[in-house]
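Complex shown without one protein chain; remaining protein chains in place.
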Amino acid sequence: MINASTRITKSLLAIHGWSAVFLGLLLYAVILTGTLAVFEHELGVWANPPVQASDRPLPEGIGARLKILADSVDPAYLDEVGVFPAADGRLMAFFHTHIDAEPGREAFEDGTLILLEPSTLDEVDRVTGPADEVFRHFGNNALSNFLLDLHIRLLLPGQWGLWATGLLGFAMLVAAVSGFVIHKHLLKDIFTLRRRRADVLAARDAHVIAGSWSLPFAFVLAFTGAFFSFGGAIGLPMLAAIAFGGDVETALEVLQPEVGEDASPAALADLDGILASAAARTGGEPQNVFINHWGRADALVTVRMSAEEGGLLPGAVLYKGASGEFFKTLPNLGNEPSFGGDLAGLMSPLHFGNFAGTPSKVVWFALGFASAYVALTGMVLWTRRRESEPGWERLARATAWLGYGLPASLAAVAAGYFLMIDGIAGLGNTLLFLFLGGLFLTALLSFSASSTDVANRLLLRLTGAIMLVLPLLRWQVADGPGWLTALSSGLGWVVVMDISMILGALACLAYHRRQDAPVWVSDASVDDDLTVAERVADAA
Amino acid sequence: MAEMMESASRRSGWWRAMLAGPLVFLCSVAVMGALAVVIPPGPALINNVAVPLVLFPGAWGLLFFYACLELKLLRAYAVVVGLLLTNGGLIAWHFIQTAQAAT
Partner (left out) sequence: MSIDVVALLLALPSTLILWLLADRDPKRLRVRRLRDRAPLSTRQRKIFSVLLFSPGLPLLALGYWSAFLIWFGLVFMLGWCVALILSVLPR
């Protein structure tokens, strides 16, 4: 696209290819799980739905219900109360307090998490402990959580996972930029997909065309992904130290809206009335609510709203908890509208694609799918060009293994979830072991097959077969609702997901590569069609 | 002769990788930190945190491509190390200032 010199093109091609060789397979895993995680909530509802869906994120009567629940928890946990819908559509109410950091121990939240049926507001179960334990205690969201863990942390512990995915996000950014520069005829070639040419040329077109069409969004997804991982791992702690002279907790305290400390007891005003007022004031829908200092005169209620029609950044409305009077409206980030707040706030809708419900999620899923396809075809292309050289055969095999073995293993995790889950009981590390077992088995299959094509076909059929039985397992083994029950309970996503699984399964089972004989075209026009990068690559 | 050239190019490749990898990463972290010192906090007190955070992947990318593509390796080292020292110095100066203000 850009008229770069041959030397620069050569360097960039090397960067593009080698970053892929070292990080491509892991990047593919992160992109694929991220693509599925776009439908995190829909997958959650499908995997373990509540009895009846609620028509809004915070159902009517939640305020009165919370007051009763507040009497049943340790008063220390009334320090902060958060209420929000979980991935599966049930409601979570987290009564908690903040425990400060000590030498050798980071700050954490400690409290009681109560799970509620969204339609009746009946208590399903409760658990008390540190936040990172209680949120993993129940099994209802285990499938979505597993997917997110794989996407955000590659299943690595602590900060290591964020470092790894941050590096992968950066590698994707580098690949997108270098790919853009080395592909000199991006616009000229954008509709040219050769399928009946020699294998390598067809693979090149598949990679380049998908890459060209997903380029702007691959850049955005990579940039925002690197922002989230490194922002969380090093950016925020470091900047909190520089800007606020302390850790992230200190920064959050400094940024708390000023209401004036007053620990004298005071009953909380009508919460349902506050939610209704917030909806009327903004014209939006309350998404979740946080109450600071419940039962004190300085109680503060923060109602986070959906973004306004056509907007990307949701805001919040603050109310004084004791009197129930309106306090102020808040932008997406920070106490006052600011350029920095809006800029950082944009990262989240741009990465998650959840800014406009199903339409935006469908588009973001497609963009993620295209990016995963680009990562995989890129690896296939780079290894196929060197297949005859020693050592590369193995990487080609590994590419084929993860390319097809990862979807198969993920499908196996879902199947395992339905076989093991019992109501909302926790699953511990079962899904992790299932996933690793799946990867191990598919590796055996892939590396022992007579050729990568045979292995790929086998793994694709395996993925299809598992996906095909998933709706049946969900319905019969995991005691999920049938289609009629689901539809009458407002759980339409259960049916949509079942059908998507069946269609995906059929696509995997029916797919076959056309076995065209490679046709080498040796007329002179071929060379004109090649870009500098291709000629450099072919010469290499 | 060919062997010598090959080993020289392998050695310069190693130096290039050191520069474009860890050194550029450190440098971009320092740039992010220094931006937090320089950018005014604004009315919401978060501009100096939010803007550097968002700019970080961009700064890293720019420095990475520069370190890979600059023909003169020595000049590339000078630029990256120079940036690292200037920005690192700015952060250190900021911490010394706040420590003095506190006492």
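Per-chain numbering from 1; labels A and B assigned in written order.
One rule holds in what follows: contacts are C-beta pairs under 8 Å (C-beta built on N, C-alpha and C of every residue); 3 or more make two chains touch, one makes a residue touch a chain.
Quantities reported herein were computed from a predicted structural model and do not represent experimental measurements.
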Visible contact partners (per top-of-document touch definition) of the missing chain: A
The one residue from A:Phe135, A:Trp213 or A:Phe326 touching the chain left out of view is A:Trp213
Looking at A:Val51, A:Val127, A:Val363 or A:Val495, which residue reaches the missing chain? A:Val363
Touching the absent chain when the full complex is considered, from A:Leu236, A:Ala307 or A:Val496: A:Ala307
In the full complex, which bits of chain A touch the chain not displayed? Write them out. 185, 188-195, 209-210, 213-214, 216-217, 307, 309-312, 349-350, 355-357, 359-360, 363-364, 366-367, 370, 525, 529
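Quick note on the criterion: only the chains that are shown with their structure count from here on.
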Whole-angstrom distance, CA centroid of chain A to CA centroid of chain B, is 30
Taking the touch rule as given, give the residues of chain B at its contact with chain A in the complex, in rising order. 29, 32-33, 36-37, 41-54, 56-58, 60-61, 64-65, 68-69, 91, 94-95, 98
Within their complex, state which residues of chain A touch chain B. 8, 11-12, 15, 169-170, 173-174, 177-178, 222-223, 226-227, 230-231, 234-236, 238-240, 242-243, 245, 251, 254-255, 331, 333-341, 343-344, 347
